[in-house]
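Take this structure, written in structure tokens, and hold onto it; I'll ask about it next.
Of the protein chains in this complex, all but one are displayed in their positions.
Our next item is subunit A:
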Amino acid sequence: MSKNSSCNLSAVELTTIEAMKKEQAASRVAQHKEMPTTKTMAIALPLIFRFMRAFFMYKINLTKTKLFESNTIDSESKKHELVDQQLTLESIESLPPNSGAELVITKMDSFQVHGVNLQEVSNTIKGNNEHQQPVENSSYHSDGGSSNRTSSASTDDLDNDTISTTWSAADVKDMASLKKEMRKLQIYNFLVSTKFMGTVYLCSFIFGFIIWAILGGIDEALNSNSNNRIFVVESSMFEFRHGCSMTFYTVLTIGLEVVGYVILELIFLALCVKADKDTWGIKKESFIVTIVQLLSAILFIICGSIEVISELVDYYVPYGFFIWGYMYFELFMCCTIPVIRSIYFDYTKLNSNESNESNIEKVLKNKKMFKIMLDFARRSYCTESLQCWKDIQRYKRSTKNRKKIANHILQVYLSINSPLELNIPKIEQCNSEITSQLTEKPPANLFHKIQQHCLIDMTDLFERLKNSNTEFASFITSLKD
């Protein structure tokens, strides 16, 4: 239909008044300029693919983690996992209420694969097993897998009995189900591949082209001499010099095609909602695009039905621009934003690499946390590492007083028998080495090794503090995110 619309679109694109007038005169019958609608169908395709991608990526992840688990973990736990699946499928209700939530969890995966919504079950279980939410991202998921194994060891005997009795049965199913999963994975992988998407784009292009050729051909063959064409008014479909207006039949054909696309889009929209992983924001973006698409379609239809706009305003500012606006918006969302996003990602990654800070450094750079840590260190009789680290920071920042601060550091922390002597090997050698480099303008990294040493010395203190101060511990947890 791309070709089809390009023929029609030329009317809008070549808005020479001449062409306009000619066309207007020619087409009294069909005043609707339907070509933008044609475009709508074509532009629905990227969105459909986006939804599809989001959904199938999620499915792939789900399948993969299961395969991964059963492939890498020793055969015993593989059996275990398969048994779990089987058990759940067969007897989810018959299980005793507190019989190892781990059984239910693994089952849930299989349930979701089978398209059964177990969301409610998972909600009730979440309380017991924080780790084991089943449909998280892959690493989280495998985590759940490992804790499955550990928790099952601690469940009561009754539970273990159930498992051991079904093991032999599960062995048989083992290979077959694995193969099935592999095949499924292959299909999903194909569906999200560029090969598949490119093929679909090409097919739809050819499909549109063929329709145009067939309909045009029919028109030409039947009514080349008369003006009673079925699909276009007055002019021929193969007329490239100017635009043409459509009849009701053309609108119908296009409308049917549009309905097809809309249905497809709705299906994948619904599927996409089910995928609960949205790493790259594909889902979020696609929803926004859908809303804009809907709005522009509504505006287009409303404008088309207001006579003043469709008859008069359209000649100067075509209301088809609504659809065009949507297309540009989509282009922005699908191309510009991902590019910006990836540039931003690289940038932040680069930055974090540059200042590859450990948690301890982050803590020390936070004024409040530093204070907590210093207080703790004072009570543990080991403030020297912290104070030395801080003084070296001061040294690095200072420009004028570097030499003075350097001397202070050497005297206080790097001299034998000073009250704040660091716990560092060969302290005299360190001292003389640094002293020899101490010029009028000492370099900023003069104490780099010493500062690193302080950080390493603090690990012990840091762990102790983490275990005893909740505020401190929660600060560390917040750093991880």
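We take it that contacts are C-beta pairs under 8 Å (C-beta built on N, C-alpha and C of every residue); 3 or more make two chains touch, one makes a residue touch a chain; residues count from 1.
One rule holds in what follows: contacts and distances are computed from a predicted model.
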item: Name of the absent chain as recorded in UniProt (options "G protein, alpha subunit family", "Defective in cullin neddylation protein", "Ras-related protein Rab2BV-like" or "Signal peptidase complex subunit 2"); value: "G protein, alpha subunit family"
item: Sole residue of A:195, A:241, A:379 or A:400 that reaches the chain not shown, by the stated touch rule; value: A:379
item: Residues of subunit A (touch criterion as defined above) contacting the omitted chain; value: 139, 142-143, 146, 150, 356, 358-359, 376-382, 384-385, 419, 421-427, 456-461, 463-469
